[in-house]
Structure formats: structure tokens, C-alpha cells
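Missing here is one protein chain; the remaining ones are kept as they sit in the complex.
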Amino acid sequence: MTEDKTQSAKKMDVRYVANLARLNLTDGEVVEFQSQLDHIVEHFNQLRSLNVDGVEPMAHATPIQNVFREDVVRPGLDRDVILNNAPEQSSGLVMVPTIVE
Amino acid sequence: MTTYRVTIGLEVHVQLKTKSKMFCSCSTDFGASPNTHVCPVCMGYPGSLPVMNREAIRWTVISGLMLGCDINPYSKFDRKNYFYPDMPKNYQITQCDKPLCLGGGVDIEVAGQAMRIGITRIHQEEDVAKNMHYATWSGIDYNRAGVPLMEIVSEPDMESADEAIAYLQTLRQILLYAEVSDCNMEEGNMRCDVNVSIRPEGQTAFGIKVEIKNMNSFKGIYNALNYEIERQQEAVRAGEKIIQETRRWDVDKGQTFSMRTKEDAHDYRYFPEPDLMPVALPASLVAEWAATLPLLPAQRREKFVSEFGLPEYDAQVLAADKAVGDYFETAARVSRNPKAVSNWVMTDVLRTLTEKAIPIAAFKIAPAALAELVDLTDSKVINSNTARDVFAIMLAEGGRAKEIVTARGLAQVSDAGAIEAIVAQTIAENPKSVEDFRNGKAAAMKFLVGQVMKLSKGKANPQMAGTLLEKKLSN
Partner (left out) sequence: MLNTLTIHEVLERLNRGECRSEDVVNSVLDAIRRTDGRVHGYLTLNEADALEQARAADRARGQGAKGRLLGVPIAVKDVLNVKGQPCTCGSKILKGYISPYDATAIARLRAEGAIFVGRTNMDEFAMGSTTENSAYGVTRNPWDLAYVPGGSSGGSAAVVAANECVAALGSDTGGSVRQPASFCGCVGLKPTYGRISRYGLTAYASSLDQIGPMTKDVRDAALLLEIMAGVDEADSTSLPQAVPDYQAALTKDLKGVTVGLPKEYFVGGLDTEVERCVQEAIEVCRKLGAKIVEVSLPHTRVAVDTYYIIAPAEASANLSRFDGVRYGYRAQGAVDPLDLYKKTRAEGFGPEVKRRIILGTYVLSSGYYDAFYLRAQKVRTLIRRDFEAAFAQCSVILSPVAPTPAYQIGEKSSDPLQMYLGDIFTVPVNLAGICGLSVPCGLACGRLPVGLHVMGPALGEETILRTGYAFEQATEWRSQRSKMAVENAG
């Protein structure tokens, strides 16, 4: 997290990032997104001009802490409901093409 | 030939024994039929949101306290992003830079050598679903998805498989003492990722580490570590480079195998979980929880020695299992003879548990009942043979030792007059043995005492019988 690649790298590696996000892109999309995203990321450089030393990052819009639920079991969904939503199902399981481990 | 130093670090995943899942109210019961403990939250349905299980947080903190960790005054959850079919949301809710517990350690002993294995951190996270593989398809059961786990990360302080196993066994014993988990490896509620590297003796920098994932038995971990240490040494000696990779232990082949490295490097893109608020446990609450902690196994052993005067060996056996220790302690507290209680627990009680394959919770004789039996023997109301019979009766039918002894007339006869009459009868009926004794055959006395016991139906006080016989025959 501490290493900063933004100084050296100019352009986003759109294909690499899309792969991290598990998205196939066509060549056309890569070209289109490359120019659009470069443009947007360049605009982000505005943030560099600000001094944020000592500023706490804001992860939440509310100051609440310690929100818990009690350890109580409640009924969930009927199996049929979740199986009916699944694109493929069999023997009570949600099916996917073979996982190679 | 160069010798190598081994460095081992362990990441242990422990399922907490909450009734409901980490972030939703579905049951955590093991062995339910597939996809019956699911809801929008643990299925990763659109719009669903996680809410922290208070008990899971408490148990992780208690584990931390038992392991000597500092409890982080500010802790938070993060999302760890990666796609896998067992991950309903394709990110795992875990803790990255602000875990619940930091530091701590476990004291172990290997081959008489005491050492401390450091703990880096303990963080809280959610378990994934279970995949089942068929010929052309894989099926997913989401019952386990979202079950609370804590991950205990050790320092790379171990240098052999023996040390790793000693660490794991001690850790498991402590967690069982804390009663935060069943630590049942067969049910998968204690699993382990092993990191191991080697470096030439004298080199300070660690070697390249290899990870063996998802180990779920002590034997497997032991064998995998020894295999991997050997493999790495051979590889280095053959001039090969160790690569940082994840390997899989194949039990049947007894070897580790490199897992297919994905084309992309891992980039988990951790960031703070926006759906969960931070955990900032007040020191007063942590203190309140700390006040409820049981003793550590080692502390309990010391206590058994100092408070009940047990030998070290007894203390070790009795404290190994918290429930057995509790049983002993309860009985010993109400008994006049704790050592005698210890003898009973270590022999008859533990043997019975093994024979019946039951936990001590299901043992029929209550600690107070055992103490009573011990005290009846101790005060010579019954003799030790009768005591075994009473034990058997209590085991089979229940009831209190005193009542059984009274109802069945099992109290030993210590009345000199009554025993004298039987002694006289014995002497009269066994002239041959009497003569043998008088002729110096010591074994004859044993026979005569046996006859007295037989005539008294086992109830005569054997010491008194012996004394009276000797007295009569020496006249």
C-alpha cells in the first residue's frame, strides 16, 4: 500500500486492471476506455495539489462505533428460493463449471 | 555439507462456537443438508448488509487475552477482494491493518526445552462456502459461508515440525480452555496454513517462504512440514532456487505439490468495509471480560500441585482437558483426600470415558459422588475392594455412595468382637494353615485373612482381621 506507482507509470494498464475485476474487454473497449480513463485519472491529479498531511482519512459518513447484533439464530431463506434464483442448480447445490483447484 | 536452519510460521483459522454466523442470523450447525442455513446476507444477495455478531467479537478478544495479546483499542473490518466460487460476494470481510488482537505468545516445551512462540496478531473474518466437485460441474453449499473465524498468525519462531506441532497442540489446549471453539479438526473448525523456509546456517535473512494451505490434521502438518523441509534442502543442494509459491499436501502420495499459479499476481485491494462501523472496545469492557477468564493449562497444573499437593505427573494428566480438570477440581474441593481423588480420576474415570467413548460431561458419577466414595474409603467405612463395587454400581445405576453402602450393607465390619468371632471360626476350620503359620510359613497368614474376608462376605476390616489372627495364633 505504501509504494506509489503513480509517479512512474503514465497510463493505466486497462487490460490488467480489467482482469483483476474479472471483465473480458474487446479490443474496441480497451481503446475507448484507455483514452477516457486516462483523461479522468489525469483530472485526479488535482488532488495532488492539496496538503493532506495529518488529515484523518474518512471511511464513514457517520461517527458511530460498536454496532453489534446478539448471537441469535433466526430462520433464513427456503432452499427453493435460492435454488430458483440460481442459473444452474442440482441436488440442492448451486452449480458452476468445474473448479480446478 | 551445508546445514540449513528451518523457519516455520503458522496461520491458524479457528471457527468460533457461536450459534449464528458472523454477519447474519443463520445457524452455524455443522452437517445440515446443503443450502439450508442461508439468507440474503450470507448468499451475497443484492442490497443485503452485514452486522457484527457480538459474541464472536467477545470470543476473539477472550482468545487474545488468554494468549497474552494486547487488545487493540480501535479495530476495524476491511474487504479483501478476490473472485472464487466459494466466496458469495467475491470479497471476504476480514481485518487488514487494525486487527482485534496484537502480540502475545504461547509457551511450549520440546524435548525438555522450554520456549515461547510469538503471536503476531489475531483477526476476525468470515468463512467461505463449501465446494463439491463432480465430473463436469462443481456444486456449492453456502451453509458454511459467513461462519465466524479468527485467524491466529504466529511469528516465524518455529524451527522444526516438532515445534510446530507442540505450538499447535498447546494453542488448541488453550483455546479449548477458553471455550471459544470446539477446535475439532475433523469438522474443519481448526485449520492451518503453514509457511516454511530454509536458510544456510549463519545467514540472518530468511529464505524464500513456501505456503502449504488448508491443513487439517496434526499428522498431516507434521508430515507435510518434514517433507517440505527435506524437499527444499534437496532443491537448494541441487542448485535450484526456491520460488515463493503455494503448495498443496497430498496425503495419499505423501508429497507437496505446487498449486497452479494464476496468471495474475494477488492484489487483494483491501479497503475499509463501509458497511461495518469500527470496533472501539472500552477498556472497562475488556477488563470485565478479562475477569471471566479461566486459568491457562499451565497455571492450572501449578495450582493442582500447590493447592492439592498432587505430583507433577498427576497435574499434567488432569489439566490436559479442561472439563476433566474441572471434574477433578470440583471433587477434590469437597474431599478430604485430593490425591485419592486424583488416583480415581486418572484410572477408573478416564478408563471408563475411553471405553465408552464419551466426554466427561456425559459421565454418570457426579464429582461430589466420587468425593464421597473416596472419603468413605479414606475413613475406612468401606475397604478398597468394596469401593470398586460401589463405583460400578454408581456407574450403572447412579445414586450416592453412602446410600448404596447403607442400603446394601457394604460397610466394613470394624467391630473387634464381631471380627474375633469370625477369626475364632477361621482358626477352628483351618488347622492345617494354622500349623503352617506356626511353622513359619508367612503365606499361610494371607490365606487365613482371605478366609476371614470370605466368611465376612468381604466386609471385615482386613487390617483388623490380620492383627487379631496374629494375636490369637501367637498365644
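Residue numbering begins at 1 within each chain, and the chains themselves are lettered A and B in the order written.
In this text, a contact is a pair of C-beta atoms (placed from the backbone, for glycine too) under 8 Å apart; a residue touches a chain by one contact, two chains touch by 3 or more.
The model shown is predicted, which means the values in this text are computed figures rather than measured ones.
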Field: Displayed chains contacted by the hidden chain, counting the whole assembly
entry: A, B
Statement: Touch with the missing chain holds, among B:Glu187, B:Glu234, B:Asp267 or B:Glu403, for B:Asp267
- line: On chain A, the omitted chain is touched by residues 1-6, 9, 12, 14, 17-25, 29, 32-33, 36-37, 39-41, 43-44, 46-48, 50, 52, 55-62, 64, 67, 69, 77, 81-82, 84-88, 94, 96-100
Query: Can you name the residues of chain B that touch the chain not displayed here?
result: 40, 43-52, 79, 81, 83-85, 88-91, 138, 140, 267, 269-271, 274-277
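Here, only the chains that are shown with their structure count from here on.
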- prompt: Quick one: chain A and chain B, Cα centre-to-centre, how many Å?
  reply: 41
- prompt: Within the complex, which stretch of chain B touches chain A?
  reply: 18-20, 24-27, 33-40, 42-43, 51-57, 76, 83, 85, 90, 131-142, 248, 259-260, 263-264, 267, 269-270, 272, 274, 276-281
Task: Write out the stretch or stretches of chain A touching chain B in their complex.
output: 1, 16, 19-20, 22, 59-60, 62, 64-74, 76-77, 79, 82-83, 88, 90-101
